[in-house]
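Sharing a structure here in structure tokens format.
The complex appears here without one of its protein chains, the remainder shown in place.
Naming follows writing order (A, B and C), and every chain is counted from residue 1.
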Amino acid sequence: MAPFIRGVVPPVITPLTEDRQFDRVSFNRNVERMIEAGVDGLFFLGSSGEVAFSTDARRDEVVAAAVEQVAGRVPVLIGCIDTETERVIEHARRAEAAGADAIVVTAPFYALGGLQEIERHFRLIHEACPLPLFAYDIPVCVHVKLPGPLLVQLGVEGVLAGVKDSSGDDVSFRFLVADNEAAGHPLSLLTGHEVVVDGAYMSGADGSVPGLGNVDPHCYVRQWRAYQNGDWETVRKEQDHAARLMRIVTVTSGVTGYAAGIGAFKTAMQLLGVFDSNQMPNPVTALEGDNVEAIATVLRDTGLLK
Amino acid sequence: MAPFIRGVVPPVITPLTEDRQFDRVSFNRNVERMIEAGVDGLFFLGSSGEVAFSTDARRDEVVAAAVEQVAGRVPVLIGCIDTETERVIEHARRAEAAGADAIVVTAPFYALGGLQEIERHFRLIHEACPLPLFAYDIPVCVHVKLPGPLLVQLGVEGVLAGVKDSSGDDVSFRFLVADNEAAGHPLSLLTGHEVVVDGAYMSGADGSVPGLGNVDPHCYVRQWRAYQNGDWETVRKEQDHAARLMRIVTVTSGVTGYAAGIGAFKTAMQLLGVFDSNQMPNPVTALEGDNVEAIATVLRDTGLLK
Amino acid sequence: MAPFIRGVVPPVITPLTEDRQFDRVSFNRNVERMIEAGVDGLFFLGSSGEVAFSTDARRDEVVAAAVEQVAGRVPVLIGCIDTETERVIEHARRAEAAGADAIVVTAPFYALGGLQEIERHFRLIHEACPLPLFAYDIPVCVHVKLPGPLLVQLGVEGVLAGVKDSSGDDVSFRFLVADNEAAGHPLSLLTGHEVVVDGAYMSGADGSVPGLGNVDPHCYVRQWRAYQNGDWETVRKEQDHAARLMRIVTVTSGVTGYAAGIGAFKTAMQLLGVFDSNQMPNPVTALEGDNVEAIATVLRDTGLLK
Partner (left out) sequence: MAPFIRGVVPPVITPLTEDRQFDRVSFNRNVERMIEAGVDGLFFLGSSGEVAFSTDARRDEVVAAAVEQVAGRVPVLIGCIDTETERVIEHARRAEAAGADAIVVTAPFYALGGLQEIERHFRLIHEACPLPLFAYDIPVCVHVKLPGPLLVQLGVEGVLAGVKDSSGDDVSFRFLVADNEAAGHPLSLLTGHEVVVDGAYMSGADGSVPGLGNVDPHCYVRQWRAYQNGDWETVRKEQDHAARLMRIVTVTSGVTGYAAGIGAFKTAMQLLGVFDSNQMPNPVTALEGDNVEAIATVLRDTGLLK
């Protein structure tokens, strides 16, 4: 079996105008910059693509723009994130109709469930939508960890095409990689942890989904290519650079969670001239003042900003 | 200040047909039975009303049926439950347009946030929709506890009209009741814990939102009236009855979470002839076999079933 | 079966001198004050008795002082709190040798375990020490909730004599009371939640273990007697008083956890002249300055301090 996708697949940040409309111009700039850097796919409407903050109309707008702008140059993955099965299926069908290449789906959330509900959730979505289906393992948002053996089983049966692992559980990820290999490699296994992609590559990951790849797509592409060439010193060196750059999410004060994380990414993108604004979706507010300056300092220290 | 609502406000279970369509006939039977029992309000599309499982079209269907069937006899509260602000506002506006009397909203979920995002969330929703706004404190679903002082402050400012407390934190609830009283009683404080409503009444609650009130509305109405009359022995006796009845959610085996909880409620409603089916929303499956029989035994032991 | 103990059993706060030695004089004053108030038992070396902070020598000192000072007037319960079985058994044997009337033991903690380890833990301790054994259900400290059916089973078999419930899970507590009753009432079921004892009495609790009973033992004794007489209005009134008094743990700033909770209790005891110092065990520091003044204000507002 050949995995659906390999390499660097950044989760695309969604730029907003000052009045919180979708900023298509900044969006295009970002997409072009990442494709030119050599990414292997683009994942829209992920957690960092503010899917949870976006109305259905906004989601449609982003999907349409993504398909149009990417224009087949790399695969377009669409996050179909919602609480439970029927709501997800609606998003999946809209993504399919709009021309997406694959969809990305979390475990059900809000209501309490068990493993049988998670398994049935993925099976029902696969039945309802023929696109390649990625399981998005993100316990920090949905409060459950997807078990590796279930993922591999669903891969073997053709229900799942891959996994975006944002679990932070590197031990489970290594076991998942090994089990996937033993099963004939049905799943494309991508790590979402931009600060320790090198460790995931040591474990045998098929690629990465680094949110920080919006800020600096080049280092992740160079890292991937080094990994393909067995050049571990470069893998490590690029990771150290990315880790230094990731400090943009910790140098701020008075903010937490999404405001600190994606807030920093958007602020960096604005400082780099890719985004026109660092505006955030309601109820979050944009970083400002000293926090912006602290991020600029990190960008300068890492050579991204003169 | 007079609280918006006082008394028993059951969260209405949403009946489904075998093929998972909205079962309007069973829905009407349930609404009529609860109004005849003397409830003081009805809360549709709460967590137990399977809001998280319902598409927007299904939500519209339930809201329209609720407003039509209740026909002004008691206030209609509508759960506008979604991940973040803009998505909630859309639900709120649809509920308002359909004729709801009040809306019920949780803290934002999925994305990580802090207190300032929670506060801003409720303020923005209040600005966007003039209906009385209830905060729904349900950390088991949204993984954050709403702080009492913030709730009272938003009550004093007229942003919030009340709180549905499903936090399970009875200590905080007692402090909330006292703080609300000291502030002039701006909030209607309703407990969602059907097994310990007596304790909440001891704390001074303005009412209850018992999911189990779908199965037996009469005991909760009798309990409320006894509380109004200072007849604590009856308050306690009715609670003991309700607690015995609540065993329907623990006598099953092989199921957890929503499947066990709402699954048991629906099964009891079917056994009582109120619902035609105990069907559950995807990805959950209905209880069957021995689990149904175990629930029937509890209903017989508590005198609800002959 | 007659339960081992019923009524008010405060967990006794351990007073320290300024240089963190055991303050026997203050200790005696506190014990005498509570016995004179009419408590039904005293629980030494509980969580609020700083058992986790006390060396074995300090524990021995407290147990010896407790047995000597109480002198058989009420039962002496001793907390034998340690990580795993063998360590607990050592504490249990020392308590027994020193003349304790009962021991109180949590689930094992630190190492990860399951239900079978918890069950075996209590069985082994009971085999090693013939004193009546209370299970101390305190998930906030040991990160596991003791399941009611296991507790009742161990009660029926004579392994457990009672439960101190500090779980904050009032729903489970009500089920536990009912199951215990159905099994012939083998367990003495005491609630540790001083702010909602009225609710626990509504559920049928056999008594309370209120840390706040160190600060005001009289209200809890009056409440217990009212409960025995079916005078629910007094139960509620005394609870409202205790809840107002409990604000001593929330009016401080800059402190959390033990420093805020037991720190406030000790400070109140000093302000009331029962303790000579509000010193705390290492690594905690005593409250001071504005925090002391804020507590004094609560004491004045509730009539305890002139």
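Everything below uses one rule, namely that a contact is a pair of C-beta atoms (placed from the backbone, for glycine too) under 8 Å apart; a residue touches a chain by one contact, two chains touch by 3 or more.
Fair warning: this is a prediction, and the values are worked out from it, not measured in the lab.
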**Fill in**
Neighbours of the unshown chain, displayed set only, are A, C
**Asked** Who touches the missing chain here, A:A178, A:A286 or A:L305?
**Response** A:A178
**Prompt:** Taking the entire complex into account, which one of A:N28, A:Q116, A:S203 or A:T297 touches the absent chain?
**Reply:** A:S203
**Item:** Full-complex contact with the absent chain, from C:A65, C:A98 or C:V142
**Value:** C:V142
**Asked** Touching the missing chain, which residues of chain C?
**Response** 47, 50, 52-56, 58, 81-87, 90, 108-114, 116-118, 120-121, 124, 140-143, 255-259, 261, 281-285
**Message:** In the complete complex, the non-displayed chain touches which residues of chain A?
**Reply:** 168-171, 174-175, 178, 193, 195-196, 198-200, 202-203, 230, 232-233, 235-236, 239-240, 243-244, 247, 250
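Please note the rule applied: only the chains that are shown with their structure count from here on.
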**Asked** How would one label the connectivity among the chains shown: line, ring, star, complete, or other?
**Response** line
**Message:** Suppose you list every residue number at the chain A-chain B interface; are over half of them used by both chains (same) or under half (different)?
**Reply:** same
**Message:** Suppose each chain is reduced to the average of its Cα coordinates; what separation in Å results between chain A and chain C?
**Reply:** 49
**Prompt:** From the C-alpha centre of chain A to that of chain B, how far is it in Å?
**Reply:** 36
**Request:** Find every residue in chain C that makes contact with two or more other chains and list them.
**Result:** none
